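Have a look at this one.
Heads up, one of the protein chains got dropped from this complex, but the rest are sitting where they should.
Should a chain be cited, it is by its letter among A and B, assigned in written order, with residues numbered from 1 in that chain.
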Amino acid sequence: MTLALIVLLPFLAAAGLAFLPRTDDTAPRTVAAGTTFVVLLLAVRMFWQFDTGQAGYQFVVIIPGLGADALGIQCRLGVDGINAGLLLMGAIVAFAAVGVTRDIVRRQKEFFLLFLVMTGGILGAFASLDLFYFYFFHELALVPTFIMIGVWGRGEERNYATFKITLYLSLGALIALIGLIALYLQMPPDQRTFDIPAMTQYFAEHRMESGAQQAIFPALMFGFGILVSLWPFHTWAPLGYGSAPTATAMLHAGVLKKFGLYGLIRIAVPLMPEGAKQWLEVLALLCLGNILYCGLVAMRQKDLNLLIGNSSVAHMGFVFLGIASLNLVGVTGAVVIMIAHGLLAALSFALSGYLFHTAQTLEIARMGGFLKRLPFIGTALTMAMLAGCGLPGFANFVGEALVFFGAWKTYPAITGLACWGALLIGAVYMLRAVRSILHGPLAEHWNQIQDVPHAWAKLPFAVLIFTLLLFGFFPRLLTEKIRPSAEVVVQLANREGDIRTRGGQGTIAAAAGSISKSQNRRLSVPPHPGPLPGGEGQGENSRSESRASRPRTGAPVSDPAQTPVSKESRRIGDRRSEVHGQGERTIQTSRRVNTAGEAAPRQ
Amino acid sequence: MNLSLSILEFAVIGAGLAILLADLWTPVPQKRNLGYAAAAAVGLIFLASMLMQAAAPAYAFEKMYVLDGLALFFKRFFLFAAVIVLVMSVEFADRIEAGIAEYYALIMFALAGMMFAASANDFILVFVSLELITVTFYVLTSFQRGRLHSLEAGVKYLILGALASAFLVYGIALVFGVANTTNFGELMGSARVASARPVFLLGLLLVLVGLGFKIAAFPFQIWAPDVYQGSPAPTTAFLAVGSKAAGFILLLRVLFSAVPEITVNWTKLLMVIAGMTILYGNLCAIPQRNLKRLLGYSSIAHAGYMLLGVAAMNSAGSSAILYYLGAYLFTVLAAFTVICVVMRGVEGDDISAVAGLHQRSPLLAASLSLAMVSLAGIPPLAGFFGKFLLLKAVVEKGATQPGCYWLIAVAILGVVISLYYYLGVVRAIYWSKGSAELSDIKVSWPIQVSLYACIAAMFYLGLFPDRLVNIAMEAVKALKL
Partner (left out) sequence: MRLNSTTLRNRSDWSGAVPIRPEYGWKIGWNGGSRASGIQTVTGTRTTHMQASDHPYLFLAVFLVVAVIFPLVPLGLARLWARTFSPPKPGPVKNAIYECGVESKGDAWIQFKSEYYLYGIIFLIFDVEAIFLFPFAVAFTNLTIGAFLAMMMFLLLLVEGLVWAWQKGVLTWK
């Protein structure tokens, strides 16, 4: 129910706004602020109650009526470790974004209506457990973005920017859609469903044809890649963010852009391991384009917004690298960066929006010495920039470090270059921006610029910084939630040999089928903490390590008690019994996952 | 002979004749309101059609006429479209110099033709119903006798329509010459034997030409933009929705019910036509400034999308066409209703006329924007789910016909291009400069009701597609797929 409220509240509020009189100037903002605040509270509650250490989906809820049963489409929401943090981040950013909508003075009703639709779409995309709705919610945000940039955007180029961003994104989304449909059609007609857990389970049990994997994976990779501004399809991003109103840029750069990455982690990689093996190398190379090329481009920017936009594109490279590493540390790191960067991008755009609002320019060269007049904003900007360089203490550091550790084993050369890009190039443009905006002499005509007036207006910035620091100092809040789920993803992605052995098949299926188990638990028994997946050091479930640890957990595989597991899970493979079935066996998910992965004969 | 099967058509014709007669004794200022009476009558028939069932196909007129789920689906479709179009024509009445009652009556006769087309099970009925539609549209397109554009549209439609009819009837003659029958059921039995004859294939090809003209498929799309631009707005709306849908139901029946064995050999041909239609419509729409002309090109593109479903040659494709048409119905009607209201007194229907519409009338602005967004195929509106189904059908076909992937690429390209011009209209509504006129637009309550109905339907079909999907899947069982 919590999830349903989180996703539906913004839409309901938007629908309500539509019937307000046009002349009302305060009500829309109040409604939007109230809604996002409630959503934030719900998201925090969800995050708090999340059963850490479980791989399965929790808070699963089906929104009745939506969808088409005939095609296996059902609006099912749920969270696991990967998207729990993303949802929380989305809610935080949305709440903060309402707080900085000072620059919206005309046509407020329309703005906040679109804003709420966009928020709902973003949250829905991350919460959705159905492939169709996953896409559906994401596309919902497309038109609001278009109109918001067009009407409330700034700069001469906003027409061009809004068309560019819309066309690029819809192209990417459509390519991904074709991939998703093709994925759906890989299942036999009587079992077809868009349900992500069911699909994952099906493809864990049944090997998808290599040819199909090789064809579908690139469609998803490039489709999603365009949505995440994968180099060389990134040019829409800095331009679009530069022209967008602050709140839109925050939501888009911070949250919506993570959609493609989430899709890669959730769908493309675990469902098509063979395709992933082949194509992730390409992705690893392209991510260098993001990190190095866009980093260098960012160095040359004269406009603060374009600088932040390019740096945000550069940061996406780390996430790609983490995904491409295909091991537990890398993928966990990728998810952490997604969350951290979401908060950071939102913070940066909020700050640049404030600067533009008060100084009416974002040209770095014209600014200088602002720290004297803007102590709060200046401090926040410094913190944001330092977080962008990957300073320890901020959540970004955690993510980047994890990604580098994870990727080192697979792609040492690329990781080396990426490190260089992150540490040097990032530091250069971030610190240069800090220097030329905040330090130096304050020009005479800047005397009238104002700092944030009161505590309420400081709140959005404070919330974002607080979260960044919180996750920076206590990364286990995130990683412990992410790891079990990331483990499933990594096991599924590295499973190529597993399919052929019977034991592996059963256990993998059990890993994928853990959804039904956790769902049942949600329905009946109160959650009990599962055993922690291995010790601290064993998290890095890379190929060499898993081979080493095989003897330890090798026993369950040969255990005859495993045989019913595979039968059982095949039965679960039926979508309907899986969704509605009660009383399926309770299995220790994470343990199975380990056995699945580690018992697998490696090449 | 089972006359009761075609009771709906007779009711429509009767109502049309009644409107004609009522016109004779209605004082001039009241004539306009006859449209409401006509809309109410058609609305009642629409409700009555909801009570009808077609579990098993039933035949009438020596098996020329069939009433099955597919026919009923399209009959309801046409009836609903006609209700909105009639309401729209009342709004449009002051721009028609004389004979508004005849305008209403002609719409109803065209409606009857479409409903017969939905039930056609014989080439003769195909021809007769198509002619009933086309001939009434010759008059409807040129109804604004004072406007040169309208006359031009009428003449163009007349000449090209007559040409297409000639192709069609020639094709039918050749088919009959070889197969010795015009009935679809009998043709299916003899098609395999007759398909060895090139003349038979030529005949079918000519029939396809005739139907391709109706749906404005490449390369028979030349007439569409001019006619859409010149005709009165309600005519254009009915042409875009009704006439096109009638073309599609006939196409489906001919391809999948009369000669399914031959159709499977034509996959490539249909794929090429679909791809070219999508590209042509979308590319030509880019530079258009005239809103009706833009929608004319976009309707070509949409015919292309629907042809994807035909080219997919599976029941998923055909049911997707039905769904798409359902979505297209509400979307296009909403768009043309807005055009009909906004373009009063605007010469040239230029897009700039909708500038600032969000201030003049939020309802109209929202309707037109939603219509454009739905046409572009963006969730949560109906058009998205339609495109989703069509693409799904083609991807499904791709397993056996690798060429389909090219078709998909073309379709995606088309959708992205179409976003550009559809969103261009949205842009004009919300933030383009330079509209002199900023007075509020009064929207009469029937127009409001029909706009709200269209918007509600767009959202309903986009959010809760299940019902229509099931109906469509049930309906296409009548075809031999």
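We take it that a residue touches a chain if its C-beta (ideal position, glycine included) is under 8 Å from a C-beta of that chain, and two chains touch if they have at least 3 such contacts.
This is a predicted model, so every value here is computed, not measured.
Touch, as defined at the top, links the missing chain to these shown chains in the whole complex: B.
Note on the undisplayed chain: of the listed residues B:178, B:217 or B:469, the one touching it is B:178. Residues 1, 17, 20-21, 24, 178, 196-199 are the ones on chain B that touch the missing chain.
Here is the rule we use: only the chains that are shown with their structure count from here on.
Within the complex, the chain B residues that touch chain A are 358, 362, 366, 373, 378-380, 384-385, 388, 391-392, 395-396, 398-399, 408, 412, 415-416, 419-420, 423, 426-427, 430-431, 463-466, 469-470, 473. The touching residues of chain A, when paired with chain B in their complex, are 18, 22, 65-71, 73, 107, 110, 132, 135-137, 139-140, 142-143, 146-147, 150-151, 159, 162-163, 166-167, 170-171, 174-175, 177-178, 181-182, 184-185.
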